[in-house]
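Heads up, one of the protein chains got dropped from this complex, but the rest are sitting where they should.
Here the chain labels run A, B and C in written order, and each chain numbers its own residues starting at 1.
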Amino acid sequence: MNELIESLSWMNDLLFMAESTSTLAPKIDFLHWQVFTITMLAFFGIAAVVIGLYIRYRRKEDHQVTEIFHPPLWMEAAFIAVPFITFMAWFTMGFHDFVWSRTPPKDSLDVYVMGKKWMWKYSYPDGPNMVDTLRVPVGRPVRLLITSRDVIHSFFAPTMRIKQDALPGRYTESWFEATKTGTYPIFCAEYCGLNHSTMIGSIVVMPTREYDAWMDDAKRNTYASRVDLGMTDQQATMATQGARLALEKGCARCHSVDESNASLPPTLGPSWVGLYRSERTLADGSKVIADEAYLTRSMMDPMVELVQGFPPLMPSYQGILQSGEAAALTEYIKTLKKDSPTKLGAR
Amino acid sequence: MSDASAGTGFLEHAPHFNNAAHEKRAAQMGMWLFLVNEVLLFAGLFTAFFMYRFLYTDTFRFLAFAELDWVMGTVNTGVLLASSFTVVLAVQAARAHKSKLVGIWLLATIAFAGAFLVIKYFEYSHKIHEGLLPGQYFSYDLSESIAKVKADPEKMLHINDANINLDQVGNGAPMFFTLYFFITGLHGIHVLIGMFLLGWMAWRAFKGEFARKNDTPIELSGMYWHLVDLIWIYVYPMLYLL
Amino acid sequence: MSTTHTVEDGFPEKHFLNQGTTFKSWATTIDHKRIALMYLVTVLFTFFLGGVFALLLRIELLTPGPGIMDAQSYNRVFSLHGIIMVFLFMIPALPGVFGNFMLPLMIGAKDVAFPKLNLATYYIYVTGAAFAIWGLWNGGVDTGWTFYAPYSTTTVTKVVPVLIGAFIVGMSSILTGVNFMTTVHTLRAPGLTWGKLPLFVWAIYGTAAVQVLATPVIGLVTLLVAAEAGFGFGLFDPARGGDPLLMQHLFWFYSHPAVYIMILPAMGVVSEVIATFSRRQVFGYKMLAGSTLGISLVGFFVWGHHLFVSGQSTFNAGVFGVLTMLVGVFTAIKVFNWVLTLYKGAIDFKTPFFYAMGFLYFIIFGGMTGIALAVVSLDIHWHDTYFVIAHFHFVMVGSVVMGFLAALHYWFPKMFGKMYSDRWGLAAGLFVFIGFNVTFVPQFLLGNMGMPRRYYQYPEVFRTLNVVSTAGAGLLGFGFFTILILLVVALVKGKVAGPNPWFSKGYEWNTSSPPDMHNFHEVPVLVDAPHAYEKVPEGTLKAEEEAKTEAEGAHHHV
Partner (left out) sequence: MTSDTHKSHGTGFYFGILLALGVLTFATFWTARHMHTGAFHTPLAVIIATVKAFLVVWFFMHLSDHVSSNKAFFLTSLFFVLLMIGLIVGDAATRLPSANPNFSAYKEMRGPW
């Protein structure tokens, strides 16, 4: 299959398609070629029939009487069946790929993306904040958690074939896995006002080693040019910001963040260690995976999905936490793993 | 022009219709299509209501229970039903060519409509006074209201039975009142239009126009008025009870 | 109208155009034909206005950087272009002009069911248009015609008058729909059963149904957005717990079916034109009529395909994706049937037929790219790029304007009693056809490259194709201008057309051209199906009648 797609890649040049640099791109391109080819065949077929019929049946006299011709049943059936089957086949293939493009792999690297008039801001959970330029490693899935600060934007990376609207006040998801190193454009595809057309960023796809080196560097040194994301301090990564918030907002009074110290008394709320992506049993017996969405909901509406065995005590942090702060806390919780006690924010 | 089936041919009709019955049938159909459009107009608002009710279930149900006045809502339902009844009687009178009677029944209807609006006025002014307002104008302390309900065992009975989670109440409260004012406001505008329409018809009725002519105008305005009632039949449980 | 023509030429002495020539006789007329002409003049004006803005946009896009205007003006101009073309031209054009003129003629009625309401809808439309244009003139809006919240509710430009204008135009559209549906139901001539309705009437009927059912929702959306922009009630404002996607849902609940308000009448026109010029009843009448109703019904189930990447659920994307395919199936059925109508026909390649074939070309490509866009995964890449722009211009400009021009050229002799030069008609049509392709084919490629829509500036790589596109737009504009001159010349000094210059057996050709004030001198009794040109088995009474009408028809031979 891959060889077939490879060998047909001249179709992309024919169609002026943007370069194909992600694992999703060949899937979309391949279907595009099929649709294009069949469309063209259908068009030329119909055109040939029309021209042929015109040559054969030109009018000879003004009041010419024509012959009766009733369509046979098979023909009517074919008129319905052929397009129906073709279109449904396309839909099935397309929807299959669509679902795939909506399901980020578990081990993907998370990046928070925020659209703002008129720039893109990125925030790495354990790393720096960036404006307009998104750096990712090649060959590793990257999940984008996309939001907006003002109006609707749309994160569009044509070479990756991904696009996802950024909605203010809530998160949408997209993911991609880059297959080629290089610098590729990002556009805003949803009209957002005066400088909509200059809301352009870029994705820099780096070899893994270079990326790791860059990330280490970024973690060690704070960039002087770092711009306030509205989510975190200038100086802190999201996770350290989250650790500070856990103390400031009193989360750590009820939620354990360090289980290595057995001398501490049991806490009122569930421990945060190893919480992320674990399965929680709720008070009503149902089960839920503690993903970003669940964690955020639990901060805002703690009583809705109360974990079994804990008293209904926690107040809502709606209005107390900014959305960026909730994300920072979430990122902090994600760093707290069972086997590797974190250095951050121990009590 | 094949003229007129017997019995109706004497009535006036526009030249592009065969006879008055034909014209009346067209008028009725046109009115139904217009009402279909009205139904879809309200459906958009209903969709918004159900969407936000789905997102903020507990708040919406709590507010419907604790902050809307079911007495006024129910009385208004009764008033509108009664007005529908008087309109039907007006139509009946028009069919019997009793123009004066038509006028009287229409006046009764308008009086009911007026009563509806007066009750609505009291409801609105109470809401405005309390700060139960849409969107950014909302300025009401829900915690007090929740405490009041919690203190009342009878009310708690309903809360528990309806499975309303009081801890969840609060988010989306301004949205409830946005929708409350939009839905009742749009409905109120329809009531006003209906009153003008019926008032005009009543004026014509007292001039004696419906003693001879066909009853189509009365029937069509009656249908419009029934639609106003019809919308309310759904608005009432949606806002006040659920 | 010049009066030198005599009745012997086939030009009637008295007709609807010369029965009263004062301004008042036009402004207060309740005659559907005169109202149609008033619509014609108005929509040609709005089309001109929208076209000028389109040219301005294309000139601006010649260069990657700022050109003839600044970003704010550009944003306003594309909003102007969209709002005027969609709400003021495309939606009223075919139903308002040709629906009004032809519907009663085709069903053998004297007028539409509610003539006064018909005049009122025209004035409501003009009021709404005036409101919108006034608002657009006074500061304008920069939201695009889609008015997406929360941008539209927070922009500094004055959206409220434009939204109210759109609301009023919508009311006009609803009442037109009510009127036409009632007309088809109640005013068919004796003998005209549903199974014999001309396909243009079916198309107008399907359109009217969409107008009645969908338009109130856009009315509501415009009101809600206006209220939101004016008072901040927070219905679509995420900061107040509102959902911007709800606005998009409600908006597209109307605006997708609105596409079928535009395209269905054009399809009806094409059915008529192809039947007349190939002298055959359309092949598969039931399938064509059925697919018309099918499109207007299924057209309601597909709005979500505008929201595939907007945050709508994957489940909904699947549902809407499948349903969208059904529209494609119905359209494909129509295309096959039109093509096979030519089989064993007697084809006369006149200007209207050229436009009908042009329509076929555009609907194949517009439709197939539409199907491609509805393939959910492909839409991720193409959504909101120039690919979408090119696609809907193929459908809305290519197909609908081709349909409009086909109708204009086909019925021009019926409406005015004059004939234009067929040779010049074909030449102008060719200009339009080529100009259109040169304009929009590069835009498909731009979309493939990834150029988003509504871009004031663009990266250098997109330059070449944009220049080609602008050149095409110039040719397109020139083509339209040629058509205008051609028809004005025909109006002033064209030959007398006679009642039936195309030797058509469509019902509307039964009366004189231009028609009498009351359409018919006596109530027509419609026995044969429209466009019954075919040989009837010998020995039947019908065949003899057929021969007789043939003989009569020959009398009008020009």
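Heads up, the rule we're going with is that a contact is a pair of C-beta atoms (placed from the backbone, for glycine too) under 8 Å apart; a residue touches a chain by one contact, two chains touch by 3 or more.
Keep in mind the model is a prediction, meaning the values are calculated, not measured.
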Among shown chains, those touching the left-out chain: A, B, C
Omitted-chain contact residue, chosen from B:G103, B:G172 or B:G194: B:G172
Per the touch definition above, residue among C:P12, C:G51, C:G82 or C:G304 touching the missing chain: C:G304
Selected residue (touches chain absent from view) among C:G232, C:G290, C:G318 or C:P459: C:G318
Positions on chain C where the hidden chain makes contact: 185, 213, 217, 238, 241-243, 245-246, 249-250, 253, 300-301, 304, 311-316, 318-319
Contact footprint on chain A, counting only the chain that is left out: 99, 145, 167, 169-173, 288, 292-294, 296-297, 300-301, 304-305, 316, 318, 323, 326
Hidden partner chain, residues of chain B it touches: 7-8, 11, 20-21, 24-25, 28-29, 32-33, 35-36, 39-40, 43-44, 46-47, 50-51, 54-59, 70, 74, 77-78, 81-82, 84-85, 87-89, 91-92, 95-96, 157-158, 161-163, 165, 168, 171-172, 214-215, 219, 222-223, 226-227, 229-230, 233-234, 236-237, 241-242
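Keep in mind that, in the parts below, only the chains that are shown with their structure count from here on.
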Rounded Å distance between chain B and chain C, as computed from the means of their C-alpha atoms: 36
Geometric centre distance via CA averages, chain B-chain A, whole Å: 45
Centroid spacing, where centroids are CA-atom means, of chain A and chain C in whole angstrom: 39
Contacts with 2+ other chains: residues of chain A: none
Where chain B touches two or more other chains, by residue: 171
Residues of chain C defined as touching chain B within the complex: 109-111, 113-115, 117, 174-175, 177-179, 181-182, 185-187, 212-217, 219-221, 224, 227, 231-235, 237, 240-243, 246, 249-250, 253, 518, 523
Chain B to chain C touching residues, read off their complex: 1-2, 14-17, 22, 25-26, 29-30, 33-34, 36-38, 40-41, 43-45, 47-48, 51-52, 55-56, 134-136, 171-172, 174-175, 178-179, 181-182
Chain A residues touching chain C - in the complex, by the definition given at the top: 15-18, 24, 27-28, 31-32, 35-36, 39, 42-43, 46-47, 49-50, 53-54, 57-69, 71, 76, 79-80, 82-84, 87-88, 90-91, 93-99, 101-102, 150-152, 154, 156, 158-159, 161-165, 167-170, 172, 185, 187-198, 200
